[in-house]
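Let me begin by presenting the structure, written as structure tokens, before commenting on it.
All protein chains of the complex are present and in place, except for one that has been dropped.
So, subunit A:
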């Protein structure tokens, strides 16, 4: 049954023609009229439907095309592989779907439509809350549920009094009319619906606050060293438009130790089993450090800033002596994992080497094997660590002060060292071993290795709002979907001193409710047996 038919049924006696709900043709358009027309269109249910669909559709490409915000590396790979498609995708924002103008337009329109939809409904709802149940339709037998019965020895007024009492006991709101009673219940459904839709607005607000004031960055910290919370210490950092540097709390996190365990059984061999770091947190300069355990899923919360453990890797420790025999570099160097078995790539730069500066480039393999595929790691834990390097040398470079990427080698001004046969020099180092470069250019010793952890430091204000909004949304949804709004009418009439004719009819306003017929029948049955028992559902 459509809404139109229902409202026809509900129209009060005498009102045969109903004015159309909405003009089907655009009114003759002045500017104001045009705007009003647009607004009506935008806030119509159909538009909401279309916009929701558009949102679902628009979200899809972002899950299939690599995204800048998630994996910039895969975006570059994609562009390299697809020479023609790449630039086109880039232009239409397919690598940044969720911040693209078209995606934003859809959800902003949706929320504008939502506001336009909520405001009038709140008004209508407030009126309905104060109002009385609707008047009794003239012809009850046309309603979806209807029954009639005759009672011999009761006056219509008594019947109606009884009906009022029973319906009130069943928590209906009841209105008594001359020859009838009308009752309604289930107002909470509309409450739930409004709460749900308003919660969506708060959810958007929470998310917006988070992305405007929030920040997030990562920092690689070698065990034994520390991180202090200022911009220079971040490897990468992103923040919302309204974030300012002074929002960073001046705490430090010292990484005392880090333990990683991996599956050594045959099933899922190499899968991560345990990551656990011990850190010392100094909340503000001068306060005493406090030890904490930091694990995956168990972030630290330091005055609202969260610190997550999100990655780890290896840093071989090396000592390099230059051609003059002096120690030109000593310490751990962070190598970045390239695969699940932690084949790690990195660069050792020795700018202070004299007479020539030196540089090394290659791989650290925690569990090294060398086979026809070349050297690679076959297990993520350090069971047979080895360092495979090439070497470069060149005249000293002037300090420019420009920041340099520590993970890649700028080979300008450097030449690669060759072995005696004229091939590229390759060396393999195990902990404790060293290698002497040809032509007295120096030596490199691998002292051992340490682990590093990748910390993610961030703050997302507005989470509480978003979370609360979702809670209310779910609650509102449940009310909206499970409450059964129902209207019941009882009419009692007596013709010329005959038996009293009792008519009971009901209407469910929401989709898909059950038990209406039973309720109506039960109510009527109360007079049949002439007991005043309350109607209970029969099966």
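Rule of thumb we're sticking to: a residue touches a chain if its C-beta (ideal position, glycine included) is under 8 Å from a C-beta of that chain, and two chains touch if they have at least 3 such contacts; residues count from 1.
Here, contacts and distances are computed from a predicted model.
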For this session: Pick, from "Protocatechuate 3,4-dioxygenase subunit alpha", "Na(+)/H(+) antiporter subunit F", "Cytochrome c-type biogenesis protein CcsA/ResC" or "Phosphate transport system permease protein PstA", the protein name that UniProt gives for the chain of this complex that is not shown.
Result: "Cytochrome c-type biogenesis protein CcsA/ResC"
Problem set entry | Candidate in contact with the missing chain, chosen from A:231, A:271 or A:430 | A:271
For this session: From the listed residues A:42, A:59 or A:369, report the one that touches the chain absent from this view.
Result: A:59
For this session: Identify the residues of subunit A touching the omitted chain, counting contacts across the whole complex.
Result: 2-4, 45-46, 48-49, 52-53, 55-56, 59-60, 62-64, 67, 69-70, 97-98, 141, 144-148, 207, 216, 263, 265, 267-268, 271-275, 295-299, 306, 308, 310, 456, 458, 460, 463, 466-467, 470, 473-474, 477-478, 481-482, 511-512, 514, 516-518, 521, 524, 538-539
